[in-house]
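In this view, the complex is presented without one of its protein chains, the others remaining in place.
To keep things simple, chains are lettered A, B and C as they appear, and every chain counts its residues starting from 1.
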């Protein structure tokens, strides 16, 4: 059984410990805040100069001077701060943020990340993706395990232009949690009802299975589709 | 007739135009604020992160969190701002300050400045002197024309360690105002009752006399001692 | 008495010349000097080099300048925001040049100019195509790419409150690029929501000291900056 996008976000949220300072990318990562345990204080950073982001602003209650990096109207939690871009990217590049959770087009077994430019894309844009990938303590990827066409996104080597080499620490997908270790990819968790072999079959790089590899602990509400091995 | 130290400060103050952003060093430069024309808005910068410094704090009214770069308790004028050292030295090194007025041990004909370290001084300290000398738009020197021993401080070449090469634009002394030009030193003004030759005799570098060289316009209250040619 | 205020955006941008390099603050709606940009559209200067994070929004402000064909080159990190169709069109036709730089490198290059530095080494982009052809240096076992300062003839910035001395205060997420761009251009022009008397801003809430600012103009917010999200960002 795969996880839904929300299920991947839920699983990421479980791993964010109290006191984490986290930058969340668009797509699946942007769903993470909804699943953060309410008893953990975790600070969401936006590269446009806010730390301590709360829920999106309610319609009619938007502050025009307060948007997320994704340009949505946001709110701030008590204790949140605002600052300029230089300080914001000092936080990022200086290794002060504990986590960046991003989507990816490709991740390589050595931690190489490609998520900023599809080959052949006619107009390029990088934003803060490289700064985050180079600077943040723990770069985590949250994505579907394979492309829409069923092709693996976890590969021996990226074919797309790199965002940063050797930066990814952990990969959360709809079927697995995989760590990038000095010895290569290590399967930590598999989705409910799946064997490690099913993950291996959908992974384009050697995958070792951790001794304590276990089933992901995610509520059934996040079940996606049934996979045939 | 020489000028007193206050007279030199008065003469410097005359040349600071409205809208100047000025860093003032210790010694004679620190006397300048008393002589700024009240109808000109001029902003005094202190490298410890204040712009818009007012008079020294009255006894008993000191704010312990507000000192000058010289560690005296100061006040701030309306419109003054406070900031950190990084911004303060961006103002200095980035060329945003219009003037730095400093004392000097030696100034060379090419604008070389030596004012941070006496040769043989056993414990060195530079503070912000080099940043100011390298960064500020107009580096002006306010000093006595000769040493206590009567030796010239304006020289063909500095013998003390340099603060910065080729940085001085104008020199205000107790007997003259001299510009540092691409063609060497140019005498602009002489103290009351002195001939250019008297300045030349006390200057250790070639000194050209400007066509419009004139007597300094400083009130008699600032008269110092009578000079014998 | 010093008075850096000017009475109209038209007057504020009058001196912009053909071929000028202009920094434009803002990220999304907050801190975008939209009225100055609209005034620049009227003013007519062209062949401009723009330094801005994104590619402009739709057909107004910076997007409008691009649409009008007034921008020769853009230095940006994310010119593919949703509303940047005018940039996309011109870029694909070869009518506008793009210098793409990571967002953190962009702001640091601007800061370097404002702070009088000659350049710096950043880890960002080493081993990627954005560092291609650039100097790489190993410092203490890590590789860095050399980046140079970015200066401009003009900076268009937006603050919340300002006074006649050029002191500026920002609300919430308005600071973004504005605070840094204010240090790195020959002529810094600030559009503010509200002009206040000197002294109305406390010493501690002046975010951009007046030393960095040349002109201040009060202007009602451009209505389109309140629009719902118009921009995306990279993952």
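In this section, a residue touches a chain if its C-beta (ideal position, glycine included) is under 8 Å from a C-beta of that chain, and two chains touch if they have at least 3 such contacts.
These numbers were taken from a predicted model, which means no experiment stands behind them.
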Contact partner of the left-out chain, one of A:67, A:97, A:143 or A:178: A:97
Absent-chain contact - pick from B:16, B:146 or B:164: B:164
Which residue of B:16, B:108 or B:130 touches the chain not shown here: B:130
Given B:92, B:107, B:146 or B:175, the one touching the chain that is not displayed: B:92
Option touching the unshown chain, where B:69, B:168 or B:207 are the choices: B:69
For chain C, the residues touching the chain missing from this view: 108, 112, 115-123, 137, 139-140, 142, 144, 148, 170-172, 203-205
Missing-chain contacts mapped onto chain B: 25-27, 29, 46-50, 62-67, 69-73, 76, 82-86, 89, 92-93, 102-104, 115-117, 122-131, 134-135, 161-165
Chain A, residues in touch with the chain not shown (by the definition above): 18-19, 21, 41, 43, 45, 51-52, 76, 78-83, 86-87, 89-97, 134-135
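Heads up, the rule we're going with is that only the chains that are shown with their structure count from here on.
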Separation of chain A from chain C, taking each centre as the mean of its C-alpha atoms, in whole Å: 30
Centroid spacing, where centroids are CA-atom means, of chain A and chain B in whole angstrom: 57
In chain C, residues with contacts to at least two other chains: 111
Numbers and ranges of chain B residues touching at least 2 other chains: none
